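Provided herewith is a single structure, encoded as structure tokens, for subsequent inquiry.
With one protein chain withheld, the remaining protein chains of the complex are depicted in position.
Chain lettering (A, B and C) follows the sequence in which the chains are written, and residue indices restart at 1 in each chain.
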Amino acid sequence: MQDLIDTYRAVRAETLLRIAPLSPEDCQVQSMPDTSPAKWHLAHTTWFIETFVLGAAEPQAAPYDPAFRTLFNSYYQTVGPQHPRPRRGLVTRPDLATVLAWRRAVDDRVAGLGDRLSDPRLAALLTIGMNHEQQHQELLVTDIKHLLWQNPLAPAYARGAPPAAAPATPAGWVGFDAGWTMAGKMAGHMAGHMEGNMAGQSAGQSAGQSAGNLAADMPGSEGSFSFDNEGPRHRVHLEAFEIQDRLVTQGDWQSFIADGGYQRTSLWLSAGWDWVQSAQREAPLYWHREAADAPWHTFTLFGNQTPDPASPVLHLSYYEADAFARWAGARLPSEFEWEHAARNGALHQQDDVAWQWTRSDYAPYPRYHPVEGALGEYNGKFMSGQYVLRGGSLATPAGHTRASYRNFFPPTAQWQFTGLRLARDA
Amino acid sequence: MQDLIDTYRAVRAETLLRIAPLSPEDCQVQSMPDTSPAKWHLAHTTWFIETFVLGAAEPQAAPYDPAFRTLFNSYYQTVGPQHPRPRRGLVTRPDLATVLAWRRAVDDRVAGLGDRLSDPRLAALLTIGMNHEQQHQELLVTDIKHLLWQNPLAPAYARGAPPAAAPATPAGWVGFDAGWTMAGKMAGHMAGHMEGNMAGQSAGQSAGQSAGNLAADMPGSEGSFSFDNEGPRHRVHLEAFEIQDRLVTQGDWQSFIADGGYQRTSLWLSAGWDWVQSAQREAPLYWHREAADAPWHTFTLFGNQTPDPASPVLHLSYYEADAFARWAGARLPSEFEWEHAARNGALHQQDDVAWQWTRSDYAPYPRYHPVEGALGEYNGKFMSGQYVLRGGSLATPAGHTRASYRNFFPPTAQWQFTGLRLARDA
Amino acid sequence: MQDLIDTYRAVRAETLLRIAPLSPEDCQVQSMPDTSPAKWHLAHTTWFIETFVLGAAEPQAAPYDPAFRTLFNSYYQTVGPQHPRPRRGLVTRPDLATVLAWRRAVDDRVAGLGDRLSDPRLAALLTIGMNHEQQHQELLVTDIKHLLWQNPLAPAYARGAPPAAAPATPAGWVGFDAGWTMAGKMAGHMAGHMEGNMAGQSAGQSAGQSAGNLAADMPGSEGSFSFDNEGPRHRVHLEAFEIQDRLVTQGDWQSFIADGGYQRTSLWLSAGWDWVQSAQREAPLYWHREAADAPWHTFTLFGNQTPDPASPVLHLSYYEADAFARWAGARLPSEFEWEHAARNGALHQQDDVAWQWTRSDYAPYPRYHPVEGALGEYNGKFMSGQYVLRGGSLATPAGHTRASYRNFFPPTAQWQFTGLRLARDA
Partner (left out) sequence: MQDLIDTYRAVRAETLLRIAPLSPEDCQVQSMPDTSPAKWHLAHTTWFIETFVLGAAEPQAAPYDPAFRTLFNSYYQTVGPQHPRPRRGLVTRPDLATVLAWRRAVDDRVAGLGDRLSDPRLAALLTIGMNHEQQHQELLVTDIKHLLWQNPLAPAYARGAPPAAAPATPAGWVGFDAGWTMAGKMAGHMAGHMEGNMAGQSAGQSAGQSAGNLAADMPGSEGSFSFDNEGPRHRVHLEAFEIQDRLVTQGDWQSFIADGGYQRTSLWLSAGWDWVQSAQREAPLYWHREAADAPWHTFTLFGNQTPDPASPVLHLSYYEADAFARWAGARLPSEFEWEHAARNGALHQQDDVAWQWTRSDYAPYPRYHPVEGALGEYNGKFMSGQYVLRGGSLATPAGHTRASYRNFFPPTAQWQFTGLRLARDA
């Protein structure tokens, strides 16, 4: 079990690494209802381990602090009441130091479980806990970026300079014939869902890990682990289609803007046009300029930068992605087209830059049924009003993505690292 | 062409029949932004004929009143600006008498077209106009019902007493094997969409069709007319499923209420639960009672009535339909399951009582492409954030429905005659 | 008593005269929560007479329609519940014809009281009813103007052309020495208040007054009738001040606009600046222009017109009036300065053009006490957050004003005929 514990420690260490550039003040504040404070992410992931893993292993043990049970529950009704999400940033006590001490205490208790983790059920729960933590690692970064953006000083999250820009490459189309394909993971039978908007999520062992008992028993690996919304695996018929071999770039987007993309009603879905008007959008989130004839800047983890024409455009709403595709004479891929192309190795920038909007409504696969119990309590609960994103982003922890992974957000969400890949009927 | 003109006159007469019980005041008022005044429906359908039919037949002719062009445009950007939808009820001039005079003048001009209507393009446009008017006939009734509901006197729209209640019948399940089916209409290739929420609609005879056929078949008989969102016709694979042979009743719904259906978070989609809380729902729209222990009443076109346990429950949001299905251990049918069952004659109460929510997101069929020009301007424009309803309601004009008809509304809409039929995996 | 009845008939006839240019549709609609439909004004004033006059004279008589008791109560809690004010426009039944029939029936019953009106209490109640009706006559016009303004066709309320403009005259200052003055009416001891925003109003002949005097003097001649908020009469000490002999004109206002009046924060009260920003004001209500360099137009009872530089500017909020005064190096008069100047005959355009904002918070006079009973139920109730206006407007019925009259509105109100007269410290 030492491997599992080592993996656990590595996952937990990654979280701390991500808050290293932050002060207690940075970790405290919630910039909008959709985001959470970094301190809350630190506490909630710890709450998850304490509640579901330690709670299963040592049901008689007292919690570190009973008050944390409500404060850091996200939405698990079975576990009890929750503190309202939009008010998370108002909870200044416990402070960051207390939360970090709690993390250490929980980690020590997990390590102390030792061979008890050979119990497949505990191992599976811990694996969920790790995958859950990885999802919060991504959110922590997206939420901090949004917070720092509120500061007129535009402070950087990361030290140093952004990676050098790659040269621009023309986009190519990859074609696929009509026919049958299989979609989804087979074994998915357990699921968690991060509060709010994040994908049904779970876990996964990094490549170097021994699958051990975990791989054998537990949920769903394309080899190992998957979330239950990735199954049941089922046959899908696709018409012939083409998909681009790279993401839409910031240079492409500037052409769209220059061509009046944000002013032309005919390019937009009706709800999208309402959004453009009411949100007064004229560029992706984080793009800004001094005046209508001044050059664009974009706020990044490295502070304000000039848009790089060769880099993928980020922080798009579904409506923006859809309008751009219409402008380009193309369309968004369906999630099954995307998955089929990914399994056939046709996708560059597959999961290391941006989550990619698909035209697929986030809905259950045929014969999907949620699991029982608290962890499955909300399966399917978010299956209305959201669209599936596929891939993964620069903020996604290594090893967390796979071809069947289904992320999802409402069509107005922009603060995630969301981009766009074009498709069209063949 | 006399047949076509007779049909046109009959459609137009039906509209007037529906406002017969109403005063000028009743016809003036808009009860909420989603609804329109009856006077606006009368004017807008006339505007549609004048703009698209007479505009095509006699492009040099002056409009009845140039100011009406903007006032009664719903959302056709190509035609020009529109008066804002939520402010329709504030336009007291022209008054009802003027609008009715305009209707008569336009109808006379249409009749005067005579044999020119043998031009297939004009015939097709007039057919669209008639189908468009029929959709507004339904909206006129739903909107008036909502308006009268605002009046504390609870006035009735219809004279007399409601139809006698049928005896309650136990619901039965009809099973279907897994396999292939065809969905959608073949010929649909043109589309309009009523402002707001009503089904994508259109017209369209394919180029090769003779107007004679059109006049003979139309409106609404399968085989002749359909909206473009009903196509392209395509193959769909269904898993084995069962569907109920009747709609969920008001008696069923009272059981749901009595079992705490509106108070149990676990029955609801996350967005649905938010809606229940913020809209403070504890029963369908139009249900009310004096106190928590008093009997329910429901506001109908005949005024307030006691719920009839054997009658289908009406005025459900998608969220309510979905929650009830979960409570009942069932689910909503997909739109293709519904269509398959309908084509196989398995559905009682198919299209004469209530539109039936399906679990299907309103999305384009494979290889769907909008038509060109003003009438197709908004094709697909409403394909986000809405769910498909199938069937037809007590307010739908005779002959207007068919198995492939796709109505759609946002999941919170309740003021339409919306009901529920259960399905489940076999 | 015939005199009183004749006066009553004349007051009631004036109301009908004011709706003569209106259709049932015009009379039905409520343009915003602050306004009421004309039909409601017609009904509510009738309700007032039926409830308070006929209710006192013939307590056993049945009301014309019991349902009207709630529908047309404005805010008299003692009388029973009220229909919510913002929803008045949604009540299409009873229709206008029914309301007019009700008016006639009530008028006939009043006339039938004959000599019973020599009862001073009944005479006093009827006098209140007439003054109440006169206030609604003004509101009816301001509310209809606001409604017609919502119509993009900008229809006129009045036939014909507006009165010819008078030549512009330079403003002169009239000075007053410091010293004592008396403010307010002596006899005021009973009060009603029109719903919403209109001046605290009342009635009242003291018990000892003969009805004969009442009939002879009333309505509105000083010495006879006043509202209770106009008293008690009391001594006030004024510092030396000067006040202008005419109202601020539309020409003056264009200078203010041209000088950046709406863009200069330093001219505005803090709350006023917030209002300018959030309401996006750049001119008085009803002023509009095609573009920033196009000429101004102003919507009037005669439709759109070019502003007349010599005419008083209308439809100002308190904040606008206050900002203009600061820009002009002056200030608003206090209500006591205004009253003192008016009693000394120093004011042109005293009460025939525009209500004039004063700097005085609407507060009770020393030792003011509300009267008992339903009519006095809300005395003082509106004495927070409003400013006093003095004078009278072009829409005020003849004979309804006097030097002690206190009208009042919140500082953001613009849809009344509100103007401005400058004052300054001597």
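In this section, a residue touches a chain if its C-beta (ideal position, glycine included) is under 8 Å from a C-beta of that chain, and two chains touch if they have at least 3 such contacts.
A quick note: this is a predicted structure, and the numbers were derived from the prediction, not measured.
In the full complex, the chain left out of view touches A, C. Contact with the chain not shown here comes from a single listed residue; of C:Arg104, C:Arg235 or C:Arg289, that residue is C:Arg235. Residue-wise, the contact with the chain that is not shown comes from A:Asp26, picked out of A:Asp26, A:Glu50, A:Asp308 or A:Asp322. Of the candidate positions A:Gln2, A:Gln150, A:Gln263 or A:Asn344, contact with the hidden chain is made by A:Gln150. Residue positions on chain A in contact with the hidden chain: 23-29, 31, 39, 67, 70-71, 83, 87, 89-93, 95-96, 147-148, 150-153, 155, in rising order. By the touch definition given at the top, chain C reaches the unshown chain through residues 75, 77, 235, 237, 239, 265-266, 268-272, 318-319, 322, 359, 361, 363, 366-367, 377-378, 380-385, 411, 425.
Throughout what follows, only the chains that are shown with their structure count from here on.
Here the two chains linked by the largest count of contacting C-beta pairs are B-C.
Inter-chain centre distance (chain A to chain C, centres taken as mean C-alpha positions): 60 Å.
Centres computed as Cα averages put chain A at a distance of 38 Å from chain B. The distance from the centre of chain B to the centre of chain C, with each centre set as the mean of the Cα atoms, comes to 47 Å.
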